[in-house]
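Excluded from the complex is one protein chain; the other protein chains are retained at their positions.
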Amino acid sequence: MTNRAVPDAGTQIEIYRRMALIKANDERSRKVIMTGRLVMPYYSPRGQEVIPSAISVNLTDEDYVCTIYRGSHDQLAKGLPLKDLWAEVAGRTTGTCKGKGGPMHVTYPTKGIMVTTGIVGSTMPIANGLAWASQLRGDGRVTVANFGDGAANIGAFHESLNLASVWKLPVIFVCQNNEWGEHTAYDKTSNVKVADRAAAYGIPGERVDGNDPFAMYAAAREAIERARAGEGPTLIEAMTYRFHGHVFGDQDAYMDKERKARAMADDPVPRFRARLIADGVADEEQLAEIEAGIEAQIDEAVEFALASDFPGVEELKRDVFAEELN
Amino acid sequence: MTNRAVPDAGTQIEIYRRMALIKANDERSRKVIMTGRLVMPYYSPRGQEVIPSAISVNLTDEDYVCTIYRGSHDQLAKGLPLKDLWAEVAGRTTGTCKGKGGPMHVTYPTKGIMVTTGIVGSTMPIANGLAWASQLRGDGRVTVANFGDGAANIGAFHESLNLASVWKLPVIFVCQNNEWGEHTAYDKTSNVKVADRAAAYGIPGERVDGNDPFAMYAAAREAIERARAGEGPTLIEAMTYRFHGHVFGDQDAYMDKERKARAMADDPVPRFRARLIADGVADEEQLAEIEAGIEAQIDEAVEFALASDFPGVEELKRDVFAEELN
Amino acid sequence: MATQTAAKPAKANILQAINAAIADAMESDDNVVVLGEDVADPEEGGVCGVTKGLSSRFGDARVRSTPISEQAIVGAAIGASLVGFKPVAEIMLMNFTTVAMDMIVNHAAKLRFMSGGQTHVPIVIRTMTGTGFASGGQHCDYLEAWFAHTAGIKVVAPSSPRDAYGLMRSAIDDPDPVLFIENLPTYWTPAEAPEKDHRVPIGKANVLSEGSDVTIIAYARMIQEAMPAVAQLAEAGISAELIDLRTIAPWDRDTVLASVARTGRAMIVHEAVTPFGVGAEIGSVLNEELFGKLKAPVKRLGGAFCAVPFSKPLETAFAPQTADIVDAAKALMA
Partner (left out) sequence: MATQTAAKPAKANILQAINAAIADAMESDDNVVVLGEDVADPEEGGVCGVTKGLSSRFGDARVRSTPISEQAIVGAAIGASLVGFKPVAEIMLMNFTTVAMDMIVNHAAKLRFMSGGQTHVPIVIRTMTGTGFASGGQHCDYLEAWFAHTAGIKVVAPSSPRDAYGLMRSAIDDPDPVLFIENLPTYWTPAEAPEKDHRVPIGKANVLSEGSDVTIIAYARMIQEAMPAVAQLAEAGISAELIDLRTIAPWDRDTVLASVARTGRAMIVHEAVTPFGVGAEIGSVLNEELFGKLKAPVKRLGGAFCAVPFSKPLETAFAPQTADIVDAAKALMA
C-alpha cells in the first residue's frame, strides 16, 4: 500500500485536537464519578482516541455514525458539543436526549450521531439502513458503524456485512479491537483477525494500527472515498488497547499487567503530540493552548450540566410514541 | 488433494441404496400428496440424494445429525425407518413424534437424528452442543449439522462456526447448496462461496460436488476423521440443485428453465446407478432388486401410516413438560 | 394482482388489499420502501405474493429482496427510517421475529424514547402466522402479547380486506413502528374490496355485530370463527356483540368497555395460547373498570398451552373454534 493518503498539517492538528478532547474528557469523567458528583455507568475510551479522530476528519456533519456504550470518543470526534454530552450523562433536561437516554444512548442527529447502543453488535444492522437511505437519495453521505472486537463474533455482524456487500452500501464497519470484550481476551474468542473476515463477504478488509493517526487516517479516507464513489462497504479492524477496565469500577485484575503497562507507556495521545512538535507541524504553545481551551470547555460543560434541571416524571409519558400517553 | 478416500464396492452400493431410497421416497411422497391421501408441507430433497448418502456411510447410529424441514433425505440416510417417518408425516400416534412434530420436526434419537428444525440456521447452534457433549465424554462421536445455502447468511451460522472453532468441537457443518433459498437465487444473496467463509473462523472449508458420490464421500470422510481425532470442525459446501420448487405446490416459475433442465438431465441417482454397472461394482439385477425392495417397504410404510390412529386431544397436555398438564 | 388494474373489483382478498395498500402508499410517497426475503418480482413478490408487482412498478431500489437475515432486515428498516424513509419490512413468519427481537424491541420500539424524541422509527413490520396449514410447532405462533408488552411499538391484526388496506395505510402513515400481523390461512378469502386511500385508524376497534347479552372480543382469524358463533347464538336466543379489536396495542378500551358495560358479559378469543396472552390484559382491565358490574366472570378462549401440534386433529383442537365460542357464551349466560 504505497502512496496512501496523508493528512495535511492542519488536519493533523485537528486530529490531535480531537484526541486531546477525548482524553481530557475521559479523565474528567472518571474524576467526576470518583468524587461522587455524578453516577453513571462509564465505559472509558481511553487509549482509543486515535480511531474516531482520524476517521472523523474525513467526514462532514451530514455523514452518519453509529456507536456503542463505549462511544464518547466517537461522539466527541464527530462534533457532539460537550455541554450536551455532559448534561445527558448527568440525566438533565438540557442533555441531548433530555436525560432519558444516558451515556449508552447519546443521540445527536445535528452532527450525524444517529444511534448509540448498549447491545453488542447492533450498530451494524442500523448503519446499513442509514447507508441505504444515502444510496437511495444519492446524497453521497457515508455511514460509520463502530463496534468492538467482541462484537465481531455475534450474528448481527455477519448479517450486516453480508447485506452491505450484496447491496453495495456506503458504510464503513470500524471494529475497534481493544483486545478485550468485558473480561474476555479477544484471542480466546476467535482464531482469526477480524479484518480477515471481510473476505467472507467479498469486501475489502484491513487491519490497521488504530493508534497511529497516519495509518488510521489513510485507511479511513480510502474506505470513505470508496463508499462515496459507490464502491461499497469496507471493514476496518483498528488495533488499539483499552487502558482501563470494561466499565468504571472494574478493577481489571484479569488484564495482563505487563501488556497494559506497555500499552499505556505507548499512549497514543502524548505520542502524537510529540510527533507534531518534532515534525514541526505544531509547537508546544499552540498545543498547550488547544489543551487549555479544552479544559475550559469541559469545566463549563460540567458546571452547565450539574446546574441544569432534572426532567419531571411527566417525561415517562413522552416520546414513547409521537402522541403523549395519558 | 490427491489420495482421497474412496468408498469400497460394498460402500458404493450402500450409498446407492440410500440414494435410491431417498429418490423413491420423494417420488412417493409427492404422489401421495398429489392424490390427496395426505396433507403436509413437503420440501422435496430430490436432486440432493448424494449428500447425506455419502456422508452417512461414514457415521454410526451413535453419531448425531441435525437437519431441517428439507430433511427426509438426511433422516433416511441416517437410518430412520420408513414406517416411523410415514406415520409421523401422516400425523399418527405411530410416528416418531406421535404425530406431534410432523415433517419439519422429525426426531429419532435411536439413530442419532436429534433435531429437525423449521427455523433457518438453527441446526448449527444445537449441533455444537451435541458435539460439546461428545467432547466432554470423549466418546468419539461426531455431529453433522445440515443447512442450506440461504442459511449461510444468517447470524446463527456465524456464531456457531466461530464457537465450534474456538472450542474445537467434533462437528461437521454441511451446507447443502442447492442454489436456492425459497425463491431467491444464492448468488443474489452472497458474493462469495459458502466454503470460503470457513477461513473467517480458521477452520477447513471445502466446496465439493455434492452430486458426485466419490467427491462427497471423500470430503465427508476426511472431515469426520478430523473431528473424531479431536481436530475440530469442518465446513463443507456441497453443491447440488433443487429439482422442485421450495415446497410442494410451488410452481417454481422463478427458476431458470434451462438450468433446471440441465440439472435434471444430470440426475445424480441414475448417473451413479449407471456408473456402478459400468464399473462392474453392481449389476442391473442387483440394483433392480434393491429398488424393488425399497418400493415394497414404502408401500408397507404408507399403508401402515394411513392405517394408524390419530393422537387424541389429551396429547395437547402431554410433553409440554415432563409432568402432564392438568 | 389487483394493484395494476384501473377498475376497482367489487371483491378482493386480504392479500390483494395489502398489496394495494402498499402500492398506493408507494405511489403517494417516494419514501415508502419495501424489503424482505423474496419480496421483489424476480422472487415472485414473496412466498404468497403479497408484494407482487411492486418492484416492477416502483423499481429495484425501492423494493428489495434480501438474504435470509432478519436482524439485517429490521436493522436496515430502522436505519432508513431514522432519516425519513418509511420502510415496510417483511419478517416472513411471526416465529422468525425471534431472530430479530433485539432490533424490534431494544431499538425500533425504544429509539424515540431513548433519544428524547430526536429520532423516531416509522417502520411497518409485516409478518404472517396462523394455524390451519399443518405447519407444526415453529411456523404458526401468535406472539402479539410480547409486542403489546413492549412500550413504543403498535400492533395491528386485520381480519378483512378493507381493514387490511386501511390499517396498512395507517401503519405506513404512523410516525412510530407498527407490527402488522397477517393471518396466512385467510389470505385468499374474498370479501368487500377496500376503496383507494381508505384508512382504518390505529387504536379503533370495529363492532361487527351488535348485541345485548354478551360481548365477544376477537381479532385476526378468530373473527371467522366468531361470526358463525354469533349467528348460532342468535338462534339460541343469545344476543352477542362481536368486536373486532383490529389494533391490539394500543387497544380500544373505550369501545370495549362501553360494550361490556352494556352487556355485562365478555369473552376474549385469540389463537395465541391463553396464559399471559392478550386476553389476560383485556380481562384485567374489564375487571378493573367494571368491577361489580359484570354478570359473569370474563371468559378467555385461547390456544392450548403447548407448541402448535402438527397432527390435524390436534391442530384443529389447538385453536378456539366456533363451537367453543358458542359453548363459552352459553356458559356465561348460565
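Note that the chains take the letters A, B and C in the order they are written out, and that residue 1 is the start of every chain.
We take it that contacts are C-beta pairs under 8 Å (C-beta built on N, C-alpha and C of every residue); 3 or more make two chains touch, one makes a residue touch a chain.
Predicted model, so just to flag it, every value in this text is computed and none were measured.
**Student:** Which candidate, B:101, B:210, B:232 or B:268, sits in contact with the chain we can't see?
**Tutor:** Of the candidates B:101, B:210, B:232 or B:268, B:101 is in touch with the missing chain.
**Student:** In the complete assembly, which of B:127, B:172 or B:208 touches the absent chain?
**Tutor:** Only one listed residue reaches the unshown chain, and that is B:127.
**Student:** Would you indicate which residue among A:73, A:100 or A:226 is in contact with the undisplayed chain?
**Tutor:** Hidden-chain contact among the options goes to A:100.
**Student:** With the missing chain put back, which residues of chain C would touch it? List them for me.
**Tutor:** 71, 95-99, 101-102, 104-106, 109-110, 113-114, 136-138, 143, 145-146, 148-152, 249, 272-273, 275-281, 283-284, 287-289, 291, 294, 296-300, 305-307, 309
**Student:** For chain B, which positions touch the chain that isn't shown here?
**Tutor:** 64, 95-101, 105, 107-109, 114-115, 117, 119, 122, 124-133, 135-136, 143, 155-156, 159-160, 162-163, 166-167, 318-322
**Student:** Given the full complex, what residues of chain A touch the hidden partner chain?
**Tutor:** 39-41, 91-92, 97-105, 117-121, 150-151, 153-156, 181-184, 188-190, 246, 253-254, 310-313, 315-317, 319-320, 325
Everything below uses one rule, namely that only the chains that are shown with their structure count from here on.
**Student:** Taking CA centroids for every chain, report which one is farthest away from chain A.
**Tutor:** The most distant chain relative to chain A turns out to be B.
**Student:** How many angstrom lie between the CA centroids of chain B and chain C, rounded to a whole number?
**Tutor:** That gives a centre separation of 36 Å.
**Student:** From the C-alpha centre of chain A to that of chain C, how far is it in Å?
**Tutor:** Roughly 40 Å separates the two chain centres.
**Student:** Which chain B residues reach two or more other chains?
**Tutor:** Where chain B meets two or more other chains at a single residue, that happens at 153-156, 188-190.
**Student:** Would you please write down the residue numbers of chain C that are in contact with two or more other chains?
**Tutor:** 66-67, 69-71, 99
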